[in-house]
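Dropping the structure in here first, questions after.
Of the protein chains in this complex, one is absent; all others appear in place.
Chain nomenclature is as follows: A and B, assigned in order of appearance, with residue numbering initiated at 1 for each chain independently.
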Amino acid sequence: MARILMKGNEAIAEAAIRAGATNYFCYPITPQSEVAEYLVKRMPEVGGVFLQAESEIAVANMILGASCTGKRVFTSSSSPGISLMQEGLSYMAGSQLPCVVLNIVRGGPGLGGILPAQSDYFQAVKGGGHGDYRLLVLAPSTIQEAVDLTMLAFHLADKYRNPVMILGDGMIGQMMEPVEFPDSYSEPELPPKDWAATGASDRDPLIIRSLFLDPTTLEENSIILHKKYEQAKKEEIRFENYKVKPSNKVLIVSYGTMARICQTVIDDLEPEGYSVGLFRPISLFPYPEVALRKEATRKNIESVLVVEMSMGQMVEDVEKAVAGARPVNFFGRTGGIVPTPEEVKDQIKKLIKKKSRRGRPAKKRK
Amino acid sequence: MAQYEVTWAGFGGQGIMVAGQLLAYTGIEEGKQVVWIPSYGPEMRGGTAYCTVVVSDSRIGSPIINNPRAACVFNRPSFDKFGPKVRPGGLLLVNSSLITATTDRTDITQILLPANRIAIDAGSPKVTNIVMLGAFVGATGIVSYNHLKETLKVKLGKKKGLLEVNLKVLEEGYNRGKAESKGKLRA
Partner (left out) sequence: MVAETLDELNLRERTCGIAPVGCSVLAYNYFNCDFLEAPHGRAPALATGFKRVRPDMIVFTYQGDGDLASIGMAEIVHSANRGEKFTTIFVNNAIYGMTGGQMAPTTLEGQITTTSPIGRNVQQTGQPVRVAELLSTLNTPAYIERVAVHTPQNIIGAKRAIRKAFAYQAAGTCFSLIEVLSTCPTNWGLTPDEATAWLQEKMTPYFPLGCFKSPESDEDSDGPV
């Protein structure tokens, strides 16, 4: 199919439809309202459900109810709205219900701003709501990747019977890039949805719930969830290396659109003689811990630099992966300010200078 | 041409976003990588609205461009904001119908174009952005004129009458841009 120019929010919305998610519930919030504006026109064409709810609390519970039918459901929001959805997401994880949630992250905390940020990392990858559960989290860095990951997200949601989050930032939502949709959508076969509430006509009644007052049963449920997350750690690790090679002295770790800015940094520094590589996690949960450790502990790597649009959140997962084998440094801007390539370049030059200075004999320093 | 970045800036209603998108569409038709990124939010109300288009032969890294190779400015606030940001050796295309100021910079090429006047003379003030688009492509040649014309026919072809005006001013803009730049900006 031909490449077409689409805004991120619209491309993701179209991808959801292509993946068979014809049930969408929403509440308006900048910078992702184009998703709703696109789907309100598109849903009737495919006979789907579009509903604007009274709040994000209601949205999360509508997708909870809708997901119980066994049909694919989708919602989108931005940071403050995602906070309101945590109740429903916790219930869905506890009840083992699939759904896909798009979070076009804006600066926080509180009402914050509306410009791009990555400050919802903790909320996204550590559970977000109450209880022992995780969301599977995917972070695209281009619009094409956002399309591909959105389609994958619906498959993973069904495969693991768990909510999956697409974590983008304002840039992913607002910018336009060429995208290609596959001519036909196909995915590996999934088990039948015998857990869905379809009416007790030819089977015993079923109950979809996360309430287990008996502690043994509740523990059993948490163990089932845990096993699914362990399986995801084996099967759903996704990342990309950019110019990672033996000569690298610094390894940048960055995700989403921030990683693209780091690519520019690496390209610009190359002719100046700095050898820098980029490790870009695509699945933020499960986190590509083992792969990162391998790249970060290559012989010539002197230090690791984590770059985020936050005050430092993913850096904790990088520290865990590197486990003290190399120094882990952090650079970030937040509140909607996007680090410029120049700022990141300065950080790298400082790191490399610091390192080489230390190696010089003392007398030459005077 | 490895990568070319251009910022389009003016106030809402001047067709800034559309001009950028038409350029991006044309880039796609030529098999290039493109990114179109708008300003959004409170900045959109009053002051300046702007978007940046990146056209490249290879994978595009940062979509955020602080110092583009060109800026096409439609009003005074945009001139003030983006004039100083153009990279040395780059182009500042100024809508001189609304901007009386000129830049003191000697390290960039400045083209003054009475875009509103040209548009009105051709029959519609709405096509100011197309005058500027034509001039930009004329001056830089980052996409071919014929492909750009095709894009206009596809994207703006619904209103037949207006399309003719659009094509007319595109050509006039193109010729003026080409003549003013004297070929030195060609990528």
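To be clear about the criterion, contacts are C-beta pairs under 8 Å (C-beta built on N, C-alpha and C of every residue); 3 or more make two chains touch, one makes a residue touch a chain.
Computed from a prediction, not measured in an experiment: that's the story for all the values here.
The shown chains contacted by the absent chain are A, with contact judged over the whole complex. For the chain missing from the display, the contacting residue among A:41, A:193 or A:209 is A:209, taking the whole complex into account.
Residue in contact with the omitted chain (choice from A:5, A:68, A:269 or A:338): A:68.
Within the whole complex, the absent chain has one touching residue among A:25, A:38, A:133 or A:160, and that is A:25. Residues of chain A in contact with the chain left out of this view: 23, 25, 49, 51, 53-55, 57-69, 71, 73, 87-88, 91, 95, 197-201, 205-211.
Criterion: only the chains that are shown with their structure count from here on.
Taking each chain's centre as the mean of its C-alpha atoms, chain A lies 35 Å from chain B.
For chain B in complex with chain A, the residues that touch the partner chain are 21, 24-25, 28, 33-38, 40-42, 59-64, 66. On the side of chain A, the complex with chain B involves touching residues 3-5, 30-31, 113-115, 170-171, 174-178, 257, 260-265, 267, 338, 340-342.
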